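The complex appears here without one of its protein chains, the remainder shown in place.
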Amino acid sequence: MPTLKEIVERSNTPIGRIFDLTIQLLIVLSLIAFSIETLPNLPQRWVRCLQIFEILTVAVFTTEYVVRLFVADHKLTFATSFFGVVDLLAILPFYLSFGIDLRSIRAFRLLRLFRMFKLARYNQAIQRFHRAFLIAREELLLFLFVTMILLYLAAIGIYHFEHDAQPDVFASVFHSLWWAVVTLTTVGYGDVYPITIGGRIFTFFILLIGLGVVSVPAGLVASALSTAREMETE
Amino acid sequence: MPTLKEIVERSNTPIGRIFDLTIQLLIVLSLIAFSIETLPNLPQRWVRCLQIFEILTVAVFTTEYVVRLFVADHKLTFATSFFGVVDLLAILPFYLSFGIDLRSIRAFRLLRLFRMFKLARYNQAIQRFHRAFLIAREELLLFLFVTMILLYLAAIGIYHFEHDAQPDVFASVFHSLWWAVVTLTTVGYGDVYPITIGGRIFTFFILLIGLGVVSVPAGLVASALSTAREMETE
Amino acid sequence: MPTLKEIVERSNTPIGRIFDLTIQLLIVLSLIAFSIETLPNLPQRWVRCLQIFEILTVAVFTTEYVVRLFVADHKLTFATSFFGVVDLLAILPFYLSFGIDLRSIRAFRLLRLFRMFKLARYNQAIQRFHRAFLIAREELLLFLFVTMILLYLAAIGIYHFEHDAQPDVFASVFHSLWWAVVTLTTVGYGDVYPITIGGRIFTFFILLIGLGVVSVPAGLVASALSTAREMETE
Partner (left out) sequence: MPTLKEIVERSNTPIGRIFDLTIQLLIVLSLIAFSIETLPNLPQRWVRCLQIFEILTVAVFTTEYVVRLFVADHKLTFATSFFGVVDLLAILPFYLSFGIDLRSIRAFRLLRLFRMFKLARYNQAIQRFHRAFLIAREELLLFLFVTMILLYLAAIGIYHFEHDAQPDVFASVFHSLWWAVVTLTTVGYGDVYPITIGGRIFTFFILLIGLGVVSVPAGLVASALSTAREMETE
């Protein structure tokens, strides 16, 4: 018979697994409930159901927090640990909401989502990602820096070419930055695009350079991951 | 002179190859016929041609199924095998359609397409893909999970920024999810896009993180494939 | 003093290099001229200039062809070789155009563009690409096959979801194929997109699978290129 401590802190016992899965299921369900609440013209009956589910969720999460605090060897260490703070932030907004509007604070509950990473089976993969990130960190930072400069130069450039032709769309460098982001990430909504010959030729050249810059990080991460995998097998 | 069993089950004899290619050609043709049927304002003559072709196709596939069942060493093993079930599903809808509308059930015929993978020349490549998938499975699953969370966070975020400015387009978190999918995959149809400054800055940051996440799986698969190739040559 | 044969067939002499660069420059200029001719409302003076340039170009290319044929050790071998045929196709349309409309046949001149690959400095890179292609050929073919099936399934799926809501845009499976191409390549023009909830959820799932499939070939080519580079240094 596993102790309460074993059930809550580990997932190698059947009851521990059930406890973990219940908490995780509740997290996902409360996120879905959070989304449903934003639906327009929600029938009054649904609103009441969601409120009851919210109270139920917070009750379970509060119980979980109290139990985790109770079974922890060092109370203060748990309370100030990452997961301890996350657990508290997941229930605190509810209790604070009796006085204030809870719309914005409720976003804290999202933090609880990180706990799903605890799943034992993903531990190795996460460690590998962490190692891969450390390997490629410098290049990723440099790419972030180069991307910023490229976006800025693209915005400055297109502003000079398109400002006179489309004074509303390319009203300032900041407006042009939106175009730079949408274009260099190849999203291309179609709300802003160059119409002058100069602007189009500039777009061509900036895309030629930009495509190389913007999609390299993905290659870096993938490459670092394979290096990290090789390091493990050595 | 090859036996009927050799013709049907192998493709190393000339007649066996012809048999395989005939079946494959018929699969492709029946898929094209299936597409043509959806064309609006199809002349009545075409409809009749397609119906006759459909009957012919099913007749050949039925014969094939019966022959495969006949030459199989273990009848039940074939009938319950993947390809046995697929073969049956390819002809069953036709016979069931005499009573019910066959529109939706006809999709079963698509399953028959998987049989093309049997082509001997692709066997090695498929095994390599399978091995590569096993190598990168954990990372792919983790990426799927991270993508889901990122899409959810993007939807929550853009909902808060754009809901007041565009209450129809970003009506709820679920409506915003559509924006998140279209943006993070860089498809960018242009039917939904942020117009507020906050929403645009949020889009920039979510794209900065998102581009790395969404395009990494392709790099993972490619990287795992090269590892799988090296494993073969060792 | 280099012989005529050395000047024409090699580029290791100064005159040979000048000859090569002149031909290449003329190829690029004739392509630009070809593009300018399509400009609407072209002044009559420009049209005449382009015609004179066209005659000049063909004169040079004809001379080049005759000289190459003359200096070739085996006349018939050159005339039937890839570059021999390309050289002929580059000038033939002009001579044939005295009777017939030359608009469509002129496209043959594009074939001449392949001769630029002859540039000595790119020889090593091209050989590497060729080797990389041989390494990744089977996977690339399989990916082409999987892409085709995925596009077809995407078209079938979206047709079922969107046909009733947008009978004009998703009129048939063939019309839906256009959507599938535009979406899975992440181009996303915005001329066709799903508006039903079912269609949007389907788009999400097909993109989740599709992104992995469509962008893997680039990774395969890059990965095979690095393998090819390693093979050279061994």
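The letters A, B and C name the chains in turn, as written, and every chain counts its residues from 1.
In the analysis below, contacts are C-beta pairs under 8 Å (C-beta built on N, C-alpha and C of every residue); 3 or more make two chains touch, one makes a residue touch a chain.
These figures come from a predicted structure and were not determined experimentally.
Trainee: Return the single residue from A:Thr57, A:Thr147 or A:Ser223 that touches the missing chain.
Mentor: A:Ser223
Trainee: Of C:Leu4, C:Leu21 or C:Leu39, which residue touches the hidden chain?
Mentor: Selected residue, touching the omitted chain: C:Leu39.
Trainee: Over the whole complex, note the residues of chain A touching the chain we left out.
Mentor: Output for chain A: 135, 138-139, 141-142, 145, 149, 152-153, 155-156, 159-160, 163, 167, 171-174, 183, 186-190, 193, 200, 203-204, 207-208, 211-212, 215-216, 218-220, 222-224, 226-227.
Trainee: Since one chain isn't shown, list which residues of chain C touch it in the complete complex.
Mentor: 31, 34-35, 38-40, 104, 107, 110, 113, 116, 121-122, 124-126, 128-129, 144, 147, 177-178, 181-182, 185-191, 214-215, 217-219, 221-223, 225-226, 229
Trainee: Pick out the residues on chain B that sit against the missing chain.
Mentor: That gives, for chain B, the contact residues 186-190, 219, 222.
Going forward, only the chains that are shown with their structure count from here on.
Trainee: Using only alpha carbons, which chain's centroid is the nearest to the whole structure's centroid?
Mentor: Taking the mean of C-alpha atoms per chain, the most central one is B.
Trainee: For chain B versus chain C, what separation do you get between their C-alpha means, in angstrom?
Mentor: Once rounded, the distance between the two centres reads 29 Å.
Trainee: Averaged over CA atoms, how far is the centre of chain A from the centre of chain C? Could you give it in whole Å?
Mentor: 41
Trainee: Of all the residues in chain B, which ones touch at least 2 other chains?
Mentor: Within chain B, residues 186-190, 215, 218-219, 222-223, 226 contact more than one other chain.
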